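Step one of this worksheet: look at the structure below.
We show some of the complex, not the whole, and keep each chain where it was.
Labels for the chains are A and B, by order of writing; each one numbers its residues from 1.
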Amino acid sequence: MPEAGPHPDRLFPSDPLQRRLARELYGHVRDLPLICPHGHVDPALMAHNKPFGNPAELLVVPDHYVLRMLYSRGVALEDLGVPSRDGAPVEGDPRAIWRRLAEHWHLFRGTPSRLWLEQELHEVFGVTTRLSAATADEVYDQLEDCLGRDAFLPRALFDRFNIEFLATTESPLDSLEHHRAIRDSDWAGNVVTTFRPDDVVDMERHDWASAVGRLGEVTGCDTATYGGYLDALRSRRAFFASNGATATDHGHPTAATLDLDGADAARLFEAGLRGRADAAAAERFRAHMLTEFARMSCEDGLVMQLHPGSLRDHNPRVLARFGPDMGADIPMPTDYVRALRPLLNRFGNEPRLTLVVFTLDESAYARELAPLAGHYPAMVLGPAWWFHDSPEGMRRFRELTTETAGFYNTVGFNDDTRAFPSIAARHDVARRVDCAFLARLVAEHRLPLEEAAETAVDLAYRLPKRTYRIGDGTVA
Amino acid sequence: MPEAGPHPDRLFPSDPLQRRLARELYGHVRDLPLICPHGHVDPALMAHNKPFGNPAELLVVPDHYVLRMLYSRGVALEDLGVPSRDGAPVEGDPRAIWRRLAEHWHLFRGTPSRLWLEQELHEVFGVTTRLSAATADEVYDQLEDCLGRDAFLPRALFDRFNIEFLATTESPLDSLEHHRAIRDSDWAGNVVTTFRPDDVVDMERHDWASAVGRLGEVTGCDTATYGGYLDALRSRRAFFASNGATATDHGHPTAATLDLDGADAARLFEAGLRGRADAAAAERFRAHMLTEFARMSCEDGLVMQLHPGSLRDHNPRVLARFGPDMGADIPMPTDYVRALRPLLNRFGNEPRLTLVVFTLDESAYARELAPLAGHYPAMVLGPAWWFHDSPEGMRRFRELTTETAGFYNTVGFNDDTRAFPSIAARHDVARRVDCAFLARLVAEHRLPLEEAAETAVDLAYRLPKRTYRIGDGTVA
C-alpha cells in the first residue's frame, strides 16, 4: 500500500473492537459484484467504448459536486472549462483546469468528493502521489497516460469494477439505440435503461407540449388526447422493459400525489396542451401522473422510484450562462405524509408495486419515511441521496431509519452518478459505512455477528437485486 | 448467562472506558423499582389476575410495532390473526402465527422490538434459544408451558418486575371498576388510572356528542351546556384523583392551544352538539380545551401530558378492515412555539402546573422543545416517544435536549405500553441508554462520575416520582 493511497481501514470506527468487526464484515462484501440499479452513466460510453477524454474532461468539468465547491470559493466556471451557453470563450487547456482543482484541493477536506476522487486516482489509475498544487502536473501526466491505454476503455473498467448490472436513465423519447448496440455487440456487460418520463409529464418545462407531440410520433398514439397519452406511455414502458428496464424514475419538485378521476386529469392535460395550465395545474398533473404510473407499475411490474424535493436552478445567473445541473440545485423541506397519501391509499397495499422513495430532507427520515415504509407493503426507502450520499449522511440514514423500518425496507446502495470511473469508489464507501454501522450494533450486543454479516451481504448485493427485480435475487 | 441471552453489556458503548463507566452507572439503577407513570396496560389484567393467553395472543397480535413491520414486508394481517371488522376468517392457530413471526425475524434486526422481545423471552420466560424459523416451535412450547404456571400470572409478574407504581389510561366515562377491584383485593400492587378525556373533547370523533351525553349521565351535570360540561369534567377529574390518578393525558393531532373567552368556547361547544362544527371548529375547540385543562390542573394538581403530532389511520384500507391502531399512524411535522403560546402565556409561569410535552417530530427537540422547557417553569419534556422509544431515539433525545434544558426539565422514562410482559425490558433499555449517555459525559470529562451516578438514579426513579407527584419523590 503506497503511502498516499487510501488506508485499508478508512471509514471504519477507530474503536478497536468496532474496527475489527467492521473489517470482518467488510471482508464479506468487498469483492461482491456491483449492482447499479440507479444512475446516469451515458450508455454511449459502453456502446462506443471509445477512450475517455483528458483528465479535466473526465474528472472536473462534468462533476457538479466539484464545480459547485470550487465556484463557491471564487473559482469562475469559465476557468474550469464549463462551456458557456452563448459560446463565450472558456478555459480550453485541460491541464490548467486540473491545476485549478489541485490548488483548491483543501476545499474538499472532509467531503465525499475527496474520498471518491482519491480512491479513484489510486485504485483505478494507480496514482500514489497525494494531490496538491505541487503534484498537479505529475498526477495529470499519469492520468493522461492511463487514458490512452486499452485497460482504461469504458468496457474494460466496467469489467474490472465487477459490475453485474448497470441501469442508465432515459427519456421515453429516447430510441435506446446505444442499449441496442451494447446488446448486439460481443461484449457481455449488462447495461439496461430506466424509464424517466419527466420531460413528457412536467408541463412547466418549456418544451413539454412538443415532447408530448414527439411521444405521439414515436408511438403512433394520439397524444393530443389524454387517453392516447396514457397509451403512449404504456407503449414506451413496454418498449423500455423489452430493452431490459426494470424500473422507472420520477424527479419531481415535491412528493405530491393525487388520484384524480379520468375526466379531471384529461381536463388538466388538455389545458396544458393549450398553454393554459398554471403552476398549480402543472403540480396537480404531475401529482396525478405519479398515481397513474403506480397503476402502470402494478400492471407491468416496473419498480417505481421517486426523487422529490430539489429546487432546481436556484441561481439564475449561472443557469443563463451555463445551463442546468451546474451545482445550483438546493433541497427544500419536503412533506411525505400527506403528499404520498393519495397514491399509497390507492396502491400502497399492492404487493405488485414497489415504490422506492428518496429524500433530500433528512428531517423526514425518522418522522415520516421510516414510519411509512415500515407500514405500507409497497413502499421502501431509497438510500441516502445526493448531498447525503456521504459517510455522515449514510450513517444518519441508518441511525434514523433502522429502528422503525429495519434494514429490509431499504434497498441497498444507488451510485446515482454519471461519473463512470467513480462507481467502484462510491460503492466501496457505501459498503464501508454500512459495515461500520453494523459493527457498532454488534459491538454493543444489539445484533449477533453472523446476522450482521448476512445483513451486510444483503445490503450490498441481494437487496438491490431483489428490490429492482434483477435476476433471481433472494435475500436473508 | 446462556449463549442466546441478551449480553450483560448490551447497549453500552464499546469504548472500554465508556463501557466501564456505563456498567458502573447502570449498577446504581438496575435494581431500582419501576415507576410507570404513563402506559396503556389493561387494568382488568391486574383485577382478574387470569393467565395470559397463548404466545401469539400475548406477543404478536396486540403489538402494533410487530404487526406493522411484518405487514410492511408482505405478511397479511389476516395471517397474523388480527380480527377483521367484518368477521371474515383470520388465522386461528397461534402456533402458525408464531411461526410467521419467527420466519420473518430478520426484519427486526436493529429494531427495539427485537431488543424488547429477546430480553422478555430470556428474562421473563427463561428462553435460551435464539428465535428463528428452526426454533419457532421449541420457543413456542416453552412459552406455552410458562403461561400455564402461577409464576406467570399478571400480579406475579408485576411483583417480579418490582413495579412500584403503574398508571393505566381511561376515559372519563370509565367506571374504574377494575381499579376499585384491585384496591379492594388483598394484593398490594399500586395500579392507578390516568384521566384521558379525548373522547369527550374531540368533536371529530363520530360518537363525540353521545359521549358528552354519557358524561352528563355519569356525573349528573347538564352537559348540554358548556358550563355543565366543564363541571362534569371537573367532577370526573376529582373522581379519578380519588382513585389514585395523578395525571391527565391528551392525544391531539397538533399541539395547538387557544385561550378563548367563555362565550366563544360555549358557541363552539354548542355548534358541535348541533353537528355544525367543521374540522377547523373542532381544532379550535380541542385547542381551547387544553388551556381549560391546564386551568383545572392548576386547581386540582393533576399533571398534564400532551401527546401531539400523529396522523391517525393513514391507510384507509387497513382501518376499514381491521380498525384503528394497526400500525398505520404516521408522525407529522409539529409546531410547538406558536401552538403552545396561548396556554403557556396563561399558565406557563404557574408553579402549580406541570405540563409534560411529547413529540414525534425530533426536529423540534433542540429548536423548540428544549428552549421552551428550559424557560417556562410549568413545562417539562416527556421522554423519547413511540417510534423514538429506541436506543438511537433516546440517545438523540439526550443529545438534542440536555444542553439547553438540562436533565432536570425532563421526566425520566415512560414505557407507554399495553404489552405488560415487556415492561421490565423497556425500562431496562431506557436505563442502559441513559447510563451510556452519562458515561460519555464522564469519559469526556464533562460531568464528574458521582454526579452522573446521582443523575442516573434521578432519571430512573426520582424524577418520574417527583414529576408525576408520586409518593414523596425528592430529587438531586
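One rule holds in what follows: contacts are C-beta pairs under 8 Å (C-beta built on N, C-alpha and C of every residue); 3 or more make two chains touch, one makes a residue touch a chain.
Here the structure is a predicted model, which means the values were calculated and not measured.
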| item | value |
| --- | --- |
| Number of identical chains forming the whole complex, with 2 shown | 3 |
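Just so we're on the same page, only the chains that are shown with their structure count from here on.
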| item | value |
| --- | --- |
| Subunit A and subunit B: spacing of chain centres that average the CA atoms, whole Å | 40 |
| Contacting residues of subunit B [partner subunit A, same complex] | 6-7, 9-15, 68-69, 71-74, 106-112, 115, 130, 311, 314-318, 327-333, 360-363, 387-388, 390-393 |
| Subunit B partner contacts - residues on subunit A that touch it in the complex | 15, 17-18, 333, 335, 337-338, 341, 344-345, 348-349, 351, 363, 366-368, 370-377, 379, 398-400, 402-409, 440-441, 443-448, 451, 454-455, 476 |
